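Omission of a single protein chain aside, the complex is shown with its protein chains in their original locations.
Going in written order, the chains are labelled A, B and C, and every chain counts its residues from 1.
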Amino acid sequence: MRVRVAVNGYGTIGKRVADAVVKQPDLELVGVAKTSPDFEARRALDLGYPLFVAETASRSDFSAAGLAVAGTVTEMIGRADVVVDATPDKVGAANRALYDAAGVRAVFQGGEKASVADVSFNALGNYAAARGQRRVRVVSCNTTGISRAVAVVLPRWGVERWDVTLVRRAADPAESKKGPINGIVPSLHIPSHHGPDVQTIFPELPISTVALVVPTTLMHVHVNRVRLRNAPASVDEFVAALRATPRFRVFAPWERADGTPQVMEFARSRGLGHDDVPENVVWEEGVRLDGRDMHFFQAIHQESVTVPENIDAIRAMFDLAPDAATSIRMTDRALGLVRG
Amino acid sequence: MRVRVAVNGYGTIGKRVADAVVKQPDLELVGVAKTSPDFEARRALDLGYPLFVAETASRSDFSAAGLAVAGTVTEMIGRADVVVDATPDKVGAANRALYDAAGVRAVFQGGEKASVADVSFNALGNYAAARGQRRVRVVSCNTTGISRAVAVVLPRWGVERWDVTLVRRAADPAESKKGPINGIVPSLHIPSHHGPDVQTIFPELPISTVALVVPTTLMHVHVNRVRLRNAPASVDEFVAALRATPRFRVFAPWERADGTPQVMEFARSRGLGHDDVPENVVWEEGVRLDGRDMHFFQAIHQESVTVPENIDAIRAMFDLAPDAATSIRMTDRALGLVRG
Amino acid sequence: MRVRVAVNGYGTIGKRVADAVVKQPDLELVGVAKTSPDFEARRALDLGYPLFVAETASRSDFSAAGLAVAGTVTEMIGRADVVVDATPDKVGAANRALYDAAGVRAVFQGGEKASVADVSFNALGNYAAARGQRRVRVVSCNTTGISRAVAVVLPRWGVERWDVTLVRRAADPAESKKGPINGIVPSLHIPSHHGPDVQTIFPELPISTVALVVPTTLMHVHVNRVRLRNAPASVDEFVAALRATPRFRVFAPWERADGTPQVMEFARSRGLGHDDVPENVVWEEGVRLDGRDMHFFQAIHQESVTVPENIDAIRAMFDLAPDAATSIRMTDRALGLVRG
Partner (left out) sequence: MRVRVAVNGYGTIGKRVADAVVKQPDLELVGVAKTSPDFEARRALDLGYPLFVAETASRSDFSAAGLAVAGTVTEMIGRADVVVDATPDKVGAANRALYDAAGVRAVFQGGEKASVADVSFNALGNYAAARGQRRVRVVSCNTTGISRAVAVVLPRWGVERWDVTLVRRAADPAESKKGPINGIVPSLHIPSHHGPDVQTIFPELPISTVALVVPTTLMHVHVNRVRLRNAPASVDEFVAALRATPRFRVFAPWERADGTPQVMEFARSRGLGHDDVPENVVWEEGVRLDGRDMHFFQAIHQESVTVPENIDAIRAMFDLAPDAATSIRMTDRALGLVRG
């Protein structure tokens, strides 16, 4: 019997999670919930997703738009084993009482504080910690990206100190009201919240993060500087480890993916849906090893990178897979990230 | 027997044309040609497209990248009934002698001068004119967009004068070296080349166009001002005509597609591939009728709007369909633009 | 005796108006008012402008920053003959009662509705209409730009129909929270508010305007299409008229001002302060005449174009000059726009 999943909030993350759920053999989509009609609601119905609406939403707006409504959020929750809360930042925390009252499990996103859930989650980082939990928080896109890299490096070579500069995209592609249009805005509080957030996954990691915002919509780019405990033999050893790890896409020089515009073009041509690049993107040429000091860039697609983690979180909560590797492989095959 | 199509140039247009060709029941893809290896070449092979290389290309670059090469451009042409030339602007004209020498028919793109071909082409505008021709030029993205709109308006209400301001995207999403980053650059020569180019499709049309370039990569937006000979009864009559015409997508107010960022989000969610919106995009709210004066906006996705026209051009050249409507319907069904 | 001017609101417009007031021989700056401290407040004091604060402002915030406060807005008004209200849109209307109660005259900006004042104003357009008035509204940057052009064309050649496409900058350079970052957003309501707003200056003008917003901060660009009643003999006649009119800057081809980035570079090199270009910018190459149809571009610097109009408005209200030409000449000499 498949686990029944409801998706509350059908925006950037919610629509991708819904798409991912319907592709999994062991999950079933109960429906998605929105607060007002738009072309996305139409698409949900076109794809056969039952459309629920917030209690406060205007039903007549939906019917005027010719959109069939299956019920309220509460009704949707009533039919689910687990809710993925993909509502805007801070709304998830407000929704928690609703989920608790309904006795339904919940997956929250990284825009919520860690305290919203029993455990913060990253599939490569701490899959086992989410096993059997009732409330799990998938960490944010940037924290997910960093955690994956840590999961590769820490067990192999050890980490004496990990510094990241996060060059953040200012808005998602469809957010037309956010800026800046021309300028760089530093996040003056150092460390940025990302470092402590990574420590919800790797509590002992000596990490420091600094962030700034730049006028692009495509991807974040991280500059990593890592002082290792033991150096790999060469850059190649590190690159080989990344290539052998799920959810990393390493670009070779001949591929000519010069920057995030080309990475997104790769994504558009690959066609997983929505231009998605759920993997950490690393450029082979952009890795440098000096003794125990390693530098590398990675690009993170803020819209999709946490989507497979939401699936794995559910699988961990309901113990649907024997271990992280199995869950990740199931997820990634279903999403088309790997073959066979 | 299917018409054998070769695609010379596998960039923004070429890759989309190749994808479109393989979906058509009456066409067959002989292969695609590139000058150097990159992730796009890898994708072509992954999709099973035979990969040919320019005579001047370095074969060893391709083999070093592990990319199997099927032969040269000349060899590719030798196996084809028609070549779609999707090389950069002005290269197509240089290639013409090659195609002529091989006795192969050719479709050129709108970056070439009209004189490169026997006829300039737009499916809704002048399908019949391309019938049986050996060299056809599909007009550029902006000219295609305008021509489609003219094809709706001219026969129904007549045109006394048609003015367009073209607010042009400065670069395609993957072109990271072109600007401006912040600023507006008017095309000081008035009329812009678009007006005369539309007249290659509608020779008698009294059209005037003015263009400027703005720092965006997503879509062009046209502001149309049309003085009609006879007014429609209402805006609704005009909108209904657009909705009834292939290759128009009219957004209703409830869909909340405020601008090109939202239109592209619609495209990403729809999932035709590459974020494509091969239709003219019109906003129902953005239409105004004052007596015989009609104003409307339309957004044109420069990367994909000419792709279905390339297919129809081939069909006209080889007389594969009884009329424009039939060809358009075949193309659009195969591309997923319409159902049934 | 000089007219005493208070400036309420010390943002983009207010700081420029204050700078302009202190340069006029017949005006005196009573002070400027702000709601909270920042580097702009520091600059006001450095320039010797008395600094007043809103009644609701925290005085201790100013003193903590070491900024000496001269009093409240009410006190500032009490010392003035006229207030230039440069507060954010719609706040001016709320302030009107305050000004009325104090018996002080007021100049409002174009972000307010026309009904806020007794008359809407443009120096070249309707100077005389503001004579002796107690409440005058200087029309917005775009309306000012269009009105100036109308003031050149209408009396010379007559206007049968005037169409403008306004390609608008999305945010001012210092507004880092507004977007879009990548995309074009049409103002779907046609006509845009600019056309009716021009008619507050030229009530009979048959004008229609359409607007869209693009991701730039520098300047607006207008595409004008004018059907004249009587054509000028040539483009040169039109260009000569613009060159002979105050507040127009015509760029010759050899100057190589290709677009708004270069116009702003011209402004930075010219050094009137704040990169200001208070003139309408017209490109000689971007003018086209076909019979009675004239096309031309003009660029409008949203931050500064209304500043000289605020000065002239005061002069008209207090009858400080015998006519528009005299006031404009006084203003423009004081601002460094003309010499001699």
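Here are a few things to note about the model shown:
Methods note: a contact is a pair of C-beta atoms (placed from the backbone, for glycine too) under 8 Å apart; a residue touches a chain by one contact, two chains touch by 3 or more.
Quantities reported herein were computed from a predicted structural model and do not represent experimental measurements.
Considering the full assembly, A:Ile190 is the residue among A:Ala68, A:Ala94 or A:Ile190 that touches the omitted chain.
When you scan B:Ser36, B:Thr74 or B:Ser176 for touch with the missing chain, the hit is B:Ser176. Here one chain is not drawn; of C:Glu160, C:Glu237 or C:Glu255, the residue touching it is C:Glu255.
In the complete complex, the residue from A:Gln24, A:Asn182, A:Asn310 or A:Thr331 that touches the missing chain is A:Asn182.
Residue positions on chain A in contact with the hidden chain: 163, 165, 167, 169, 180, 182-186, 188-191, 208, 210, 212-219, 221, 223, 225, 258-261, 264, 283, 285-288, 290, 293, 295, 297, 299, in rising order. Although one chain is not displayed, its contacts with chain C can still be listed: residues 15, 37-40, 42-43, 61, 64-65, 173-176, 181-182, 251-252, 254-259, 261-262, 264-266, 268-271, 273-275.
Contacts to the hidden chain, counted on chain B, fall at residues 170-171, 173, 175-183, 185, 215-217.
Throughout what follows, only the chains that are shown with their structure count from here on.
Chain A and chain B, compared by their mean Cα positions, are separated by 35 Å. Centroid to centroid, with C-alpha atoms defining each point, chain B and chain C lie 42 Å apart.
Shared interface positions of chain C, i.e. residues touching 2 or more other chains, are given as 180, 182-183, 185, 215-217.
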